[in-house]
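A single protein chain has been omitted; all remaining protein chains appear in their positions.
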Amino acid sequence: MNDTSAPLRHLPATREGDAAKPIKSELLHINMGPQHPSTHGVLRLFITTDGEVVHNVTPYIGYLHRCAEKIAEGNSYHQYIVYTDRMDYLAAMNCNWGYCLAVEELLRAGGMEFEIPEYAEYIRVIIGELNRIASHLIAFGTYGLDIGAMTPFFHALREREAILNIFEKVCGARLMYSYYDIGGVKWDLPDDALEEIKIFLDLFPDKLKEYDELLTGNKIFVERTANVGVVDAATCQDYGCTGPVLRGAGVSWDLRRNDTYSIYDRFDFDIPVGKGLVGTVGDCWDRYWVRMQEMEQSSRIIQQAVERLPARGECMAEMPKNLKAAPGELYTRTESPKGELGFYIVSDGGPVPFRCKTRSPAFHNLHVIVKAGQGQMISDLCATIGSLDLVLGEIDR
Amino acid sequence: MVKLVKDIYETFSTIFKGMGITRRYLGKKPVTQQFPYERWAMPERFRGFVHNDVPRCTACLLCAKACPVDCIYIDVEGKGKERQMTRYAIDYNKCIWCSLCTEPCPTNCITMSHDYDHSVYLRERLVYEFVDEPVVPFKPSKEKKPEPDATGTATPVAGASGGEGGAQA
Partner (left out) sequence: MTQLLGGMPIMADLPGWAFTLIAMSGVGIILLLSIAVAVMIFSWAERKVAAYIQSRYGPMEVGPWQGTLQPIADGVKFLLKEDIWPTGADKPLWRLAPLLIFTGAFLSYVVIPFGPNFIGAKLDVGLFYIFATSSIVVVGIISAGWGSNNKWALYGAVRGAAQVISYEIPLSLAIMPIVLHVGSLNLGEIITAQRGWFVNWHAFGNWGSHGFAGILSLVSFQISLWIYFISSLAEVNRVPFDLPETESELVSGYHTEYSGMKFAFMMLGEYADVFVVSAIAVTVFLGGWYSGIPVIDRFVPAPLIFVSKSLFLVFVQMWLRWTLPRLRVDQLMHVCWKVLIPITLANLFLYGLLRTALA
């Protein structure tokens, strides 16, 4: 089909006798309100359109603001872990990990010496990557819903249930884990959970193939998402986008490779980068494709980690009961499924942090819609928002 | 013209492939568990409602201090030999089931049970009182800390035990 995604131009109407007088028309101000059927959370988009073509998009956030950063100033380092779960609730383990890593780096910078056990590091990687797969499954499922294919959502949730069952065996909860702790993880990996992880790794590649047949190659899906919502590398850098949005734009930047933390340097995995296979580089299809590839790479990492898992041992370093960090401030970043999750912790020597700021990846990814949304149609706007994979809990904290 | 024919071919072939997958699913057994009639046993580490085994509680207040949302209400009166615990309540309106309270307990009397269905009709009923008359706190001997009992149910002693027509306990 020829270029159906170019923005339509508004032609001035002329009739016989009219001296080139355009028809009087107004722009329509419409509100894609906080309550949405598409499951992004409570995001309000104020759109100014001319018929179907969008002229301006303004996102309004704050409907899910729960003062998490202020609460951090009243809770000890150990108690704040449960609040980090609730920021990006779909990838809670990765948020926990980001925060724990930040506190550990702060403690090390202040002079405290401790060693996180090998066993705990391997568990951290396995569980973190499993959660990456779970988060990308939701992104894939809800993206299908936005585009109109309602079936892949249920299939993705079925796979996610397998992962959540594993997490339930490991830490007892299905969504708000608070499993990682400062110095390691709270409990070790039980044997039945390890067996389930192996079973999951066996059946997952077939499911990925099924998703590809159902959605990725589907011509209608390709028509809806190729050449739509193009965000090029320069715009990404201007807005500070990271994660699949940046990698979809062609930039190979992944903190697990470029700014390695934990034991990621021991694993062999690729960084998928958008190449514009069915459209332009940086369109919605590329971001979607990057997420599908990342799921495959994550299962590779988990496979390697499970094979090299050391014998069961200590899962937590020796930490003092009342943790006090030396005065100072440090910013530490990790690669969460949505992008670069950073924690900037300022300590004044007491048992509670003085300030704990979270750099949330979805916050920066969201604002790209202001640039990418202009000139598109409303349906394209929905497609673009879906491809950015937003979680309002993280944006609003 | 050639592009049109190619596009039409691609459209139909990808649609048929997708339809093949959904057709296969029509014959498979669904994965849903019919909840009220079929239930799973929870895994060992499941974090259900918090249960406090009051006879073993030393009223050290460590669980209340560890709670991030301050949902454990403990009232202790008197000093020394007359020390008595008059109230031990957990407010499940606030509890987030994080199990941070189970970590510092010296006698492992506070544990996470495997209960999960305690819905009520009134919010006040969600404040579970574990003590109905003042108790003398437990004095632990020098023996080893007992292992937590993970199969206990969250059965409060008196008061708010569910709503009308509500939960078990």
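Labels for the chains are A and B, by order of writing; each one numbers its residues from 1.
The working rule: contacts are C-beta pairs under 8 Å (C-beta built on N, C-alpha and C of every residue); 3 or more make two chains touch, one makes a residue touch a chain.
This one's a predicted model, so the numbers in the text were calculated from it and none came from an experiment.
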Chains still shown that are in contact with the chain withheld from the display: A, B
Listed residues A:181, A:254, A:283 or A:380, member touching the removed chain: A:380
Sole residue of A:46, A:63, A:89 or A:154 that reaches the chain not shown, by the stated touch rule: A:154
Absent-chain interface as seen on chain B, which is shown: 4, 8, 15, 18-19, 21-23, 25-26, 28, 30-32, 34
Those residues of chain A which, in the complete complex, touch the missing chain: 1-2, 4, 8, 28, 30, 32, 36-38, 52, 144-151, 153-155, 158, 214-215, 218, 220-221, 223-224, 377-380, 382
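In this text, only the chains that are shown with their structure count from here on.
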Whole-Å separation of chain centres (CA-atom averages), chain A against chain B: 28
Complex contacts: residues of chain B adjacent to chain A: 7, 10-11, 14-15, 17-18, 20-22, 31, 42-47, 66, 68, 96-100, 104, 112
Interfacial residue positions of chain A with respect to chain B in the complex: 1, 75, 78-80, 82-83, 151, 158, 161, 168-173, 176, 178, 187, 190, 192, 210, 213-215, 217-220, 321
